[in-house]
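See structure below.
Only a single protein chain was left out; the remaining protein chains are all shown in position.
Let's turn to chain A:
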Amino acid sequence: MNIMTEAGVEQKLSSATNAPLIKMKGEKVSVHYGEKRALFDVDLDVREHQVTALIGPSGCGKSTFLRCLNRMNDTIDIARVSGKITLDGEDVYDPKIDVVELRARVGMVFQKPNPFPKSIYENVAYGPRIHGLARSKAELDGIVESSLKKAGLFNEVKDRLLESGTGLSGGQQQRLCIARAIAVSPEVILMDEPCSALDPIATARVEELIDELRQNYTIVIVTHSMQQAARVSQRTAMFHLGYLVEEGATDKMFTNPDDKRTQDYITGRFG
């Protein structure tokens, strides 16, 4: 397994040892799209200040699970979620939970960069503005600047904050979307294949960024790239045909998986 020889992974192992708190917890999560069942009784924990990678072949339910965590599945009419998902012990599907508040706490970055067709500034400022996080223009400016800095984009765009966000390159757009997500100070950031539309250089930058963001946020990332999962995550969950096959520390998953399917998948024998 040549993946394990990479220095980055070794380094991360140490930080994963002192068992962190569980930030989000999924218990017997099942999802139906109409008649079709997409997810079967998934139990999965997301630990605080760690990157949890969800891997598995296409159509295995990893994105579906991710979208349950901030209730983005609510936007699909035919989707039905059962089981229990908690954020800091609170059931996110509890009718008392405000979905708007939940999504402010659990932000999301999508597969395809989707900046608003507005200025770079407006893209980042929109979230804080609707949530009333800034009391003055100066404060808002500060949030925008720090978010862009955290996303590693500020130096590239500081002179053209009022230009359209859609005019940036793909990698910059994705980092803008990350900046937009962190501008509302979420606790958890969900990333649905954030690098699949990016070239290797842009991917490397986003991966670096994810590693930095881990200090302040809890991250769940869906990825198709084994290497990416190995590089950025501390824990990995393997999905197959709607079932959670196996979940554990990334180093163990990639060196000594319990399940043969995991072994086959990460070595490229199916998927």
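Simple rule for what comes next: a contact is a pair of C-beta atoms (placed from the backbone, for glycine too) under 8 Å apart; a residue touches a chain by one contact, two chains touch by 3 or more; residues count from 1.
Rule of thumb we're sticking to: contacts and distances are computed from a predicted model.
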Name check vs UniProt for the chain missing from the figure, options "RNA polymerase subunit sigma-70", "Phosphate transport system permease protein PstA", "Cytochrome c-type biogenesis protein CcmE" or "Copper chaperone PCu(A)C", returns "Phosphate transport system permease protein PstA"
Answer key for A:86, A:166 or A:227 versus the chain not shown reads A:166
Looking at the full complex, which residue from A:30, A:50, A:70 or A:250 touches the chain that isn't shown here? A:70
Hidden partner chain, touching residue among A:31, A:68, A:144 or A:181: A:181
Looking at A:56, A:127 or A:257, which residue reaches the missing chain? A:127
Missing-partner contacts on chain A, residue numbers: 70, 72, 75, 77, 100-104, 107-110, 112, 114-117, 126-127, 130-131, 166, 177, 180-181, 183-184
